[in-house]
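Missing here is one protein chain; the remaining ones are kept as they sit in the complex.
On to subunit A.
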């Protein structure tokens, strides 16, 4: 007989899970593995709600298994460490992002690129080394291999820092890899949501000129006054787009819906780079002529490795960068998911797990 989530492991845990593709979350009792010699056990204080959580609970990518406890922007406090743990002790603040495991022996792992390991293990909805499903941060506690735990900077607020563990690294990594991270660069950012707003902050801290490219005129003042973007462009306004043609060294596109990339390619300078970090569920149309005539590229990027995630969060702490959040109680999570589906949040919901998640 198949084990229930409560029986998988020896340490009792509870959280909220989706049980079917309706995506509706409700309380679930489950369990966590024994704290192994290299593991860190922590109680969860906060967990950000990433758009991926929404895609997953509603099985929009087609590979969800239920029950599914989402959440991969997790911050908490260490309560116990295994005998061989070196980086953490009880009382430390710790973060966990999108990954909790990888093979440890491939080229990607050796290059600190666990996020590109063919056997990487996602924080939720994936199969762990022991054959059990991983469960994410909408839960009271977690056990994680210390290699995949991020030291949370002392001066960073736990709630507003949580979203950096996915949203932050997802934009930071390609900004560094594609060389869009220094003064003199003009960077376009498509989409002003969880990822986009953090990208504006990182870019300004790096001395980069930023133009936000959005479909919502209502976000202009936000973008320019509050977030510090240098310019704001409505993607459907042909005059504005025309005036900005050939002005950007790179564009980070955070939009996950299907959308035309021809105008974005036109905004790039010669040799410009369009980097997609949102993954639409259908192919996009790629006009080849503009790529050829401008020697431009379209590329993708997926989160970042653990070392880079640590680097990112230390960078954010140094520059006092956090996400703009709306803190909610766990009971509000289904409403939050509906609002997120309509982009009705500035710019990340963060669940106050510590204070509002009570065992049923």
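Quick note on the criterion: contacts are C-beta pairs under 8 Å (C-beta built on N, C-alpha and C of every residue); 3 or more make two chains touch, one makes a residue touch a chain; residues count from 1.
The rule we apply is simple: contacts and distances are computed from a predicted model.
UniProt records the chain missing from this view under the protein name "cinnamyl-alcohol dehydrogenase", selected from "Alkyl transferase", "Tetraspanin", "Proteasome subunit beta" or "cinnamyl-alcohol dehydrogenase". Checked against the full complex, the one of A:41, A:55 or A:296 touching the unshown chain is A:296. The missing chain, though absent from the display, is touched by one residue of A:54, A:78, A:252 or A:276; that residue is A:276.
Of the residues in subunit A, those that touch the hidden partner chain are 107-108, 113, 116, 177, 261-262, 270, 273, 276-277, 279-280, 283-302.
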